[in-house]
Structure formats: C-alpha cells, structure tokens
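One protein chain omitted, others in place.
To keep things simple, chains are lettered A and B as they appear, and every chain counts its residues starting from 1.
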Amino acid sequence: MNIMQPGPFKAANYKSDVTPVWCPGCGDFHVLLSLTKALAELGAAPENVALVSGIGCSSRIPAYTNCYGFHGVHGRSLALGAGLKVARPDLTVLVMSGDGDGFSIGGNHFLHACRRNIDMTYVVMDNRVYGMTKGQPSPTTEPDWDSALSPGGTGLSPFHPLVIALASGANFVAREFSGDIKGTTRTIVEAVRHPGFSFVEILSPCVTFRPDERAWKTQTHVASVEATDDPARAARRIMTDDGFNTGVLYRGRRKPYEHHVTDRIVDPAILEQEFAI
Amino acid sequence: MTGIETAGELLAHAYQMELEAEERYTYLAQQMELHNNADLAKLFRDLARVEGVHAGDILEQMKGMAVPEIALLDYKWSGNESPEALDMGDMHYLMTPRQALLLALKAEQNAFDFFNHLLRATSDNEVKRFAAEFAEEEQEHVELVQNELEKYPESDEPIRDDMDPPVSQG
Partner (left out) sequence: MMPDKASNSASRSILFAIVGSGGAGALTAGAILLEAAGKAGWYGIMSRSVGPQIRGGEAAALVRLSTRPVDCMAETFDFLIAIDWRNADRFAAEMPLAANGLVIGDPANGDAPDAIVGTGVNQAHIAMKELAGSLPGGRENMIAAGLAVGLTGLPIENLTSVIASKLAGKGEEAIETGCKCVEIGSHHAGLLEKSFALETPAASQNGRWLITGNEAVGLGAVRGGIRFAAAYPITPATEVLEWLAPALTKVGGALVQAEDELASINMAIGASFGGRPSITATSGPGLALMVESLGLAAAAEVPIVVIDVMRGGPSTGIPTKSEQSDLNIAIYGCHGDAPHLVVAPLSVADCLFTAQWAVHLAEAMQTPAIVLSDQSLGQARVVIEQPADVAFIARRELFKDAGDEIYNRYAVTGSGVSPMALPGTTGGQYTADGLTHTVKGIPSSKNLDHREQLDKRYRKIADFDYGNHWAAIEHNGAAGTHEDFTILTWGSLTGAAREAMVTLADDGIGVRLVALRLIAPFLKDKFLAAVHGSQRILVVEQTHSGQFHQYLRANCDLPGEVRHFHRPGPQLIGPTEISTQIRNWRRS
C-alpha cells in the first residue's frame, strides 16, 4: 500500500457552509466527500484549487467547497477550465460535470479536451438522467428507459464515455462508483497527479428519477486487473466489461499540452517595429 | 488480521471514526433540514452530539500517548470508509425516524463489530484493553439506538409517496 504522509489540510477545510440542494441519497454527496478527502490528500491549499462546472445537479458542486469555483453555462465547463489552466498553470484545476452537461451539450468539447491533453482532471458524475429538468434521458441512458420525453425509451445506443475518452487521447481513464468513497478518493488523487488530461467517470445514482440505480451499490465491483498503458488493451477491456468495473483502466504516457513559452519576454512596444516603414 | 498493532494506532482510528460519524450525522441533519423533515433533522443532530462527546472523550485518552498521524486513505477500515459512518446513499427525504434509526443501528453495529473483531484478533494487551473499552461503548450506542427504536411501533411500511411533482430547476 502506498503510504501517504498526512497533509496540512483536513477534508473539512475544503467544505463550504453552503448546504447542497441535492436530494438525500444522491450519489453526488459521496462524490463531494471523496473530492474533499482527495484534495486533503493532495495537500493543495483550497485557494490554489479551482473547480469549474457547467449546468446540472452535479455542476452545483463548486459552491459546496471552499475552493475557487466557476459555475458556468451548460456544456462549456471544459473550455472554461482549459482557459483557466493555460492562463494559470500554477492552479490545480478540476472540471466537474454530469452526463448531460458533459456528453450531450458539451460532447464536442469532451473530444477536444481529451485531444488537447491539458493537465487537468475531468470528473463526470454519471447518473444516466437529466435530474434538474425532472428526468429526461441523457446520452448514457439505457435505450428502453421510459420517460415523459421519450415514451417507451429512446431506442438509442448509449454513449460510451470511457472508450470515447480513450479514442480521443485522454491520458488517464478511470471509472468509479460514488459509494466507494475510498476508491473514488484514491482515483481522484491519482487523476490529479497524472500528467495531462485525466478523465474519471463516477457512477453516481439519481435516487429521485432513477431509483433503480440504488442497485449500483452491489452491481459495481473493483476491477480485478491492473491499469494498462496500452490503449488497445484498455479499449478491449472497456468494451468487453460489464460496465460496472471500477478503478483506473488506463494510464497513458502522452506529453501534456503546453503552449510555446519564450525564454525572453519582450516589451509590447517591440511588436510595433514591424509596422514602421 | 486487522493491521492495527499499537494502542496509539487504535486510538487514532477510534477518534477518526467518531469524528466521521459526527460529521456524517451533521451532514444528514443539514440535508433533512433543507428538505423539511424536521423529525429526522433533530434525530441526526442528537446522534451527532453523542458522537461528538465520544470523540472528545477519546481525545482526552490520547493525551500523553504516542498516537500516529494517519493519512485519510491509510486508515485500516475493513470496508471502504469508517464503519460508523452511515451510508448516505441509503437516505431518503421522506424517511420516518424508525427507518433512519434502523440505518443508524446498522452503523453502530458496524462500529461494535470493528472493535470486537480487533479485540479477538489482537495479541497486544494494551490494544486489547482499548478495543474492549470501545466495543463496550459502541454496544452502549447500539442500545441507545435500540431504545429510541422502541418509541416507534414496528412497521414494514415503505417510504411514503411525495404527492407533489418534482420541480424543474435547470
């Protein structure tokens, strides 16, 4: 076991005094708990951590922490996070999203964030439903799930976030179950530490619109095999598992994004010389 | 095999367990307050208070002892978190006090089991002494919850329906 020295902060240092509006029983409470524990493990001062989110139940999470937060518009959290991290590489940036925010309206940004490989962590709390709008199917919802907006189900194949992350170039791919606080905490710590873009999908039950997801507690299980750095093996495993394997599935070795850095910063006045005739 | 070998380690675990239990009950009390279930809010506040007192007692006992600082992920719980922390995933805002107490009972029972198992597994006398003491205290918590439970008639009534539709917020 990897023994970590206790850091200067406790999980409680990362909590704000705002009471979450989530329904009691919601998996996102667990994610908040794991997140604050993970930050304590990482030892980053709360003021040096920024949590960026979009719209949805899960995207409410930044205000429940004592970190800097940005609760932006629907679907664009990865872009907000990318701009922030490039402008402020000194910060620990985590983008917190849900399956509707991250995979539907924000789906294109997901692909390009994986590809861009900026050193930040993307946590998606996947409950396979739009909760804030009272229960519509999301990209990860099963095709036969009945709802007012899609009577009888959508009939559509669910989106496979882990495979898509892998194919798009994410450098770290993991799945967790929100109720496994220790596992989730450990994986968030590792995701933040891993260079480049780290993607953690957390199965986080919606007890209000998907009460069936309470069963995830017994359905999910820690994967019995170690993570791989071979994308082909990782893809095969992800495609053939039962969807409830948890743990780190892929640790890549791609070089993280960096913008060209000059060794000599010039006065803006120098730029004007090109215009003189 | 529990992995806990010294009395100091045991005290660190016991203290952390009480802290997390207090924190968890407080957290649940806040959730119930926000969802306007006053009975449960009060119940969880009361339980939090008990755990808080207990944590304070352990802190007293730790004085003058060599207690290691343990990183959050390095606590040697048998499950994925501290055994006395009630699983928030089991919550519902329309739970009755009886239903909530049954969950609390499970948490207190888990805490008892933790110390009781240690008591039987360890060969260190000091560890044995503290494990016995904490197991006894957890047994008291179990009884406390059981006494509370007696106030409510036994029932297998499911969680009742909310007659209002959910509210769209996003």
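Annotations
To be clear about the criterion, a residue touches a chain if its C-beta (ideal position, glycine included) is under 8 Å from a C-beta of that chain, and two chains touch if they have at least 3 such contacts.
Here the structure is a predicted model, which is why all the values come from computation and not from measurement.
Under the touch definition stated at the start, the shown chains contacted by the missing one in the entire complex are A.
When the missing chain is restored to the complex, the residue among A:27, A:56, A:81 or A:252 that touches it is A:81. Where chain A meets the chain that is not shown, the touching residues are 18, 45-48, 50-52, 60, 62-63, 66-73, 75-76, 78-88, 90-91, 108-109, 111-112, 259-262, 265-268, 270-272, 275-277.
Heads up, the rule we're going with is that only the chains that are shown with their structure count from here on.
Of all the residues in chain A, the ones that touch chain B in their complex are 1, 3-7, 11-12, 19-25, 27, 29-30, 33, 37, 40-41, 55-57, 130-135, 178-183, 185-186, 189, 205, 207-209, 214, 217.
Residue ranges on chain B touching chain A, taken from their complex, read 23, 27-28, 30-35, 69-74, 77, 80-81, 87-93, 95, 165-170.
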